[in-house]
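For reference, the structure is listed below as structure tokens.
Note that this complex is displayed minus one protein chain, with the remaining chains in position.
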Amino acid sequence: MPGSSIIEVKGLNMWYGNFQALRNISLTIPRHQVTAVIGPSGCGKSTFLRCFNRMNDLIPGARVAGQVLFDGQDIYAPGVDPTEIRSRVGMVFQKPNPFPKSIFDNVAFGLRINGYQGNLAEAVESSLRRAALWDEVKDLLHKSALALSGGQQQRLCIARAIAIEPAVILMDEPCSALDPVATLKIEDLMRSLAEDYTIIIVTHNMQQAARVSDTTAFMTMEEDRAGIVVEYGPTSELFANPKDKRTEDYITGRFG
Amino acid sequence: MKRHLAEAGDAALPPGPRAMRGGWQHLESKLVHWLLFGCALLSIATTLGIVVSLLSQALGFFREVSIWEFLTGTRWAPILVPQSFGVLPLVAGTLLVTVIAAAVAMPVGIATAIFLSEYAPDRVRRIIKPSLEILAGIPTVVYGYFALTLISPLLQKVFPDMLIFNALSAGLVMGLMIIPMVSSISEDAMLAVPRSLREGAYALGATRLEVALRVTVPAALSGIIAAFILALSRAIGETMLVTIAAGATPKMTFNPLESIQTMTAFIVQLSLGETPHGSLEYNTIFAVGLLLFLMTLVMNLLGHWVVRRWQERY
Partner (left out) sequence: MQQATTLFHRRLRLRKGVGDVFHILFLLAVFVGIAGLLTLLVQVLVQGLPWLNWHFLTSYPSRHPEQAGLLSALVGTVWLMVLTAAFTVPVGVGAAIYLEEYAPKNWLTRLIEVNISNLAGVPSIVYGLLGLTIFVGWMALGRSLLAGALTLGLLVLPIVIMASREAIRAVPWTYREAAYALGADKWQVTKGVVLPAAIPGVLTGTILAMSRAIGEAAPVLAISALVYLTFVPTSPLDRFTVLPIQIFNWVTRPQDEFRGLAAAGIIVLLVILLSMNAIAIYLRNRYQIRSEG
């Protein structure tokens, strides 16, 4: 159902202890598209991203109010198991973080913990192919993942995330630790993955957002440093005709 | 490119991939949680076990001998006739050895720590630290052997009247034994002193010694005191060395050349003998053990309290 929405955020507020990190965010994430979240550092982009798979639950003192509807179901409703959510909404982190295990075991990890019954080797191969890594590592499957280059490690992390067939993949500045060539490869990969998955990417790099995303959310922070979404819409429009003064200042480099 | 789970994937991982998990996995997680909690609780059970096993038999002892007599009596002769149960000679023996050990280990240990943290280049430190760690890892029965077969005969050349079993050689060797403990805890405390403090003093033209003695040591003082307390507690509880080298004659003396008996050595001596279980004589080791436990407990609590205070400061 391309074109329909997969996630709906309604009146989301979030706190770390007494500090309000996000204020009153409402938006809709379209299915099978790349949605970028941009904004100045410290505005709560990553915090916002981590609301989609309840990773913030792991931080003591973190509190959420409002709704995040995933296929119509509120993931913060009582009784919802966060591990269930996380197996449907995958994540790739800022720094490549493969486990200190073999390449194969890295990709198989999520399948194993989820009790996957099919052919493990096939599933691993297919995931590595889709992450455009297979040709580089097919002879090294049982070597340590830590021996790969940074760019390869990040594609491995993507393979690891897609192995369990999530509906959504969250990417938290996935290229910030990579060189330009590796960055380009990941960006290509994102475009091709968008055929099968919904991707939400946080980036501090506006060119990257313009290159890869269909939709863009611009965030900034208010006086009390709580993050808000200022403007949200199709990427081409947001960059060509920003409606809000703050968005315009930011994308033309006049921010701050 | 075909997705490996594609439509058929719904059969493999329906409907969310989580279906396989469900009940069993949840149960395993719960069980493990309680099992791990049980492991952690075992440490509490150990302490309770110590207290209960000591108390249960020490109480049998104190039914026949008053606590006052035990704590203030100056003659210790539980297996002689007439019997006498004043623990002070054992305490005096323990303290005598401990004081001698402290007299060796404190200056040497702290000076070593100063050398390692303020003077030694990295290369030298990398040799000295593991060597001192070896010293800490040698079994105490070996130190007993060392005191008895080398140090005592050497000391006898200086003090010809001294017995082969004596507090001095046991104390000196115990000092050697606890040097690594004093030096490593003190060094940790000194290394935790911020560089900026030292640089401040150097910038005023202080020499290395002045920085060490006037800046580093005072700033690390509570860590050094903690090292001292913990090392003393270790010395009080040390058993084999004093059993082998210090003698088996409980005595109210502070003359290091005499043969004495420590609390720990007494416990070993009596538990090796033919004393029947449950008898008054047998129960004395639990009374002495209880006193020993309480003494070291107070010192350890004090030591750790001092360490924590110092950690919080930086």
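By written order: A and B. Residues from 1 in each chain.
Simple rule for what comes next: a contact is a pair of C-beta atoms (placed from the backbone, for glycine too) under 8 Å apart; a residue touches a chain by one contact, two chains touch by 3 or more.
Since the structure is predicted, the reported quantities are computational estimates derived from the model, not experimental observations.
Peer 1: For the chain that is not shown, enumerate the shown chains it touches in the whole assembly.
Peer 2: A, B
Peer 1: Given that one chain is not shown, which residue among B:65, B:132 or B:185 touches it?
Peer 2: Answering carefully, the residue with contact to the hidden chain is B:132.
Peer 1: If the missing chain were put back, which residues of subunit B would it touch?
Peer 2: Its contact residues with the unshown chain are 17-18, 25, 28-29, 32-33, 35-44, 46-47, 49-50, 53-54, 56-57, 107-109, 111-112, 114-116, 119, 128, 131-132, 134-135, 137-146, 148-150, 176, 179-180, 183, 207-210, 213, 230, 233-234, 236-240, 243-244, 264, 267-268, 271-272, 277, 285-286, 289, 292-293, 296-297, 299-301, 303-304.
Peer 1: For subunit A, which positions touch the chain that isn't shown here?
Peer 2: On the subunit A side, contact with the omitted chain comes from 53, 55, 58, 83-88, 90-91, 93, 95, 97-101, 109-110, 112-114, 146-147, 157, 160-161, 164.
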